[in-house]
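Report on one structure; see the data block that follows.
As you look at this complex, bear in mind that one protein chain is not there, while each of the others sits in place.
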Amino acid sequence: MERIAIFPGSFDPFTIGHESIVRRAFSLFDKIFIAIGYNTNKRGFFPLEKRVGWIKQVFENDPQVEVNYYEGLTVDFCRKVNAKYILRGLRTAADFEYERAIAQINKAMYPGLETVFLLTTPEYTPVTSTIIRDIIRQGGDATKFLPNSVDLKTFRIEDLENE
Amino acid sequence: MERIAIFPGSFDPFTIGHESIVRRAFSLFDKIFIAIGYNTNKRGFFPLEKRVGWIKQVFENDPQVEVNYYEGLTVDFCRKVNAKYILRGLRTAADFEYERAIAQINKAMYPGLETVFLLTTPEYTPVTSTIIRDIIRQGGDATKFLPNSVDLKTFRIEDLENE
Amino acid sequence: MERIAIFPGSFDPFTIGHESIVRRAFSLFDKIFIAIGYNTNKRGFFPLEKRVGWIKQVFENDPQVEVNYYEGLTVDFCRKVNAKYILRGLRTAADFEYERAIAQINKAMYPGLETVFLLTTPEYTPVTSTIIRDIIRQGGDATKFLPNSVDLKTFRIEDLENE
Amino acid sequence: MERIAIFPGSFDPFTIGHESIVRRAFSLFDKIFIAIGYNTNKRGFFPLEKRVGWIKQVFENDPQVEVNYYEGLTVDFCRKVNAKYILRGLRTAADFEYERAIAQINKAMYPGLETVFLLTTPEYTPVTSTIIRDIIRQGGDATKFLPNSVDLKTFRIEDLENE
Amino acid sequence: MERIAIFPGSFDPFTIGHESIVRRAFSLFDKIFIAIGYNTNKRGFFPLEKRVGWIKQVFENDPQVEVNYYEGLTVDFCRKVNAKYILRGLRTAADFEYERAIAQINKAMYPGLETVFLLTTPEYTPVTSTIIRDIIRQGGDATKFLPNSVDLKTFRIEDLENE
Partner (left out) sequence: MERIAIFPGSFDPFTIGHESIVRRAFSLFDKIFIAIGYNTNKRGFFPLEKRVGWIKQVFENDPQVEVNYYEGLTVDFCRKVNAKYILRGLRTAADFEYERAIAQINKAMYPGLETVFLLTTPEYTPVTSTIIRDIIRQGGDATKFLPNSVDLKTFRIEDLENE
């Protein structure tokens, strides 16, 4: 039986921390869908297409990975792509409380689903999309916290969605 | 002396977790005011009247419970209904930090007041109003996390307050 | 119906923090049993009789309080004295995790039992029996963390149980 | 490539919480070694052979599971049985901090190793081996927290290792 | 070598907790810049000039303190005023996780920088700017949580920035 996982998030933007979790899970799953949850009423910081494009570039040589986006419940997307696992990275104790609530609600709605956690590598623990957006908003250089293939020069500030 | 407590919250919506805390406190207090704090400038997800109505139905056979709403400080509402206790449910360690700050500030403003905590039943720990609103927004079915008498069919999406 | 609670602990020794929790619960319960759990195989730092004696002095003018000791399960002592409530103080988020586990196990063994939590007063939050024993072991003066009636001069170091 | 995991612990005793984690990981791994770490200088509460025997009974119909014991570093046992994964259950935020430290040290000593976490089912969250030992020490009945096949009647109190 | 620190924040408003941290750090640093980070696109609750004015009054007799505001990255402001230290108060475990992430990101962007933490005095632990703003919004009296020189009467509700 194929082991299929989704790695859901808004990835606004996708960080070196996210990349690290996915690569470390390569041997655990046969296929990993990186799935951007979005909401037509609530725009992100970076445009959805940019986010999809950047992640596709990061994994362009990894046929195990597929990049998607979805609207609606995460458990419904799992059912659609036949995923029995949700992959998540854990950074801190505060993360843990939040992730536990989400995972338990998901299991209540889709009992066959398991959420599988890997720990963030210590050096990447402080790197969150929120902090990266703050750095960019304040005119700072965030490239050291992003995968090499994410080229922030490819978007213009005036493209930003929710500023 | 009558022991009077208030159980304050926005209850947007009131969940099976909230119901459980109130019922478990029945033997501890002679009267429990379920009190919806609201703010005329900040609308909720569900209309205030719906929220009040749903809670009244949940406890329609429990004369010990009274359902109210208030604007302003929680301690002022306590003084008004002569409540010496605030009842709260504790779910997680993160909850705890937040609840402690609020309880200590309330005590600083009204020294005769005690905040009394019960622990959420384990199965209800992940159920929060925030998660339920997310499920509804994404078109999911949240009825299993709500008291039986809360009939989500009785409101129409176009009635929602802050979408 | 009388509201009866027990306040269990090893109270080795009983601190100003313990005293504060009990006094703040006076209006909530009709009777509070302060109950020292002990184990004949595991001696404490202070002799059991000293501990009982000190607590009795603290509450000698409070007929609402009874001081006891018990061996065996806490829930069995609750059944014996007909207590439906366990009273506990919460100091920190770390406390919370531990208290939650104990409370849930107790409820699994005695479903009619509720554990009721009050928050420790901020100034008393760092005061634990463990820290007080450390101070005494290192020759320091711990009287400011103890109720007035606890007179450390009434025992001699050579009486200590587990040194 | 076969996915081999170890589920290490002292399992003193093995609980319904432990059993649940292993069963939920069945679809994730091809083989799971339940591995009791022991120390010849530090005896447990239950004899090692009892613990091994009980776990074997729990999984007697599950050829995917093998029950072992080991002395020395966990990472050395992983290398010996060719396991690339350590399976662990996460119960609380306090657990998380501890598990993270251990997992990171293990990864520093064996970089090819990943620790994979599943969340404890909410109802089993308070069940720990420590609490079960306390119940037994105090003469209580802990069978509801143990897998069906663990028959506490098969040992006599006088067999206990470290009392 | 002069030891220069900045104490950054939005101070919306500056509380007795903030004042206490700064005064306790007087002997540790030769100069402390209290620096209000602001964002031209995101107005605060109190006008920036009011916030600056109130803090200047609090420390009008303390030549060691200078009050500033800055836009952009905190590390850039540190470089500008030649500060090698960021001073922060720690209130709770939840605070800690957040502060750690910010401090580590700042160090990644400016390796010569150290973030130095003092613990909030227990009585001031629940006092946060967020809670104070809530009290004021609900018509309550927050003066007991503010330094003496902060005279809330000096602003009119209609001056508030983001209501």
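Order of writing sets the chain letters: A, B, C, D and E. Residues in each chain are counted from 1.
Everything below uses one rule, namely that a contact is a pair of C-beta atoms (placed from the backbone, for glycine too) under 8 Å apart; a residue touches a chain by one contact, two chains touch by 3 or more.
What you are looking at is a predicted structure, and each value in this text was computed from that prediction instead of being measured.
When the omitted chain is restored, the residue from D:A5, D:V52 or D:A94 that touches it is D:A94. Of the listed residues A:V52, A:V65 or A:A93, the one in contact with the hidden chain in the full complex is A:A93. Of the listed positions C:I4, C:L48, C:V81 or C:I135, the one in contact with the omitted chain in the full complex is C:I135.
For chain C, the residues in touch with the chain missing from this view are 92-94, 125-128, 131, 135, 137-140, 144-145, 163.
Touch with the hidden chain on the side of chain D covers residues 39, 41, 71-73, 75-76, 93-94, 97-98, 100-105, 108-109.
Annotation for chain E: contacts to the undisplayed chain at residues 1, 3, 24, 27-28, 84-85, 90, 93-94, 96-97, 100, 103-104, 114-119, 122.
Basically, only the chains that are shown with their structure count from here on.
For this pair, chain B with chain E, the centres built from the Cα atoms lie 33 Å apart.
With centres set at the average Cα position, the gap from chain D to chain E is 48 Å.
With touch defined as above, residues shared between interfaces to two or more other chains in chain E number as follows: 92-94, 125-126.
Going by the touch rule set out above, the chain pairs that meet are A-B, A-D, A-E, B-C, B-D, B-E, C-D, C-E.
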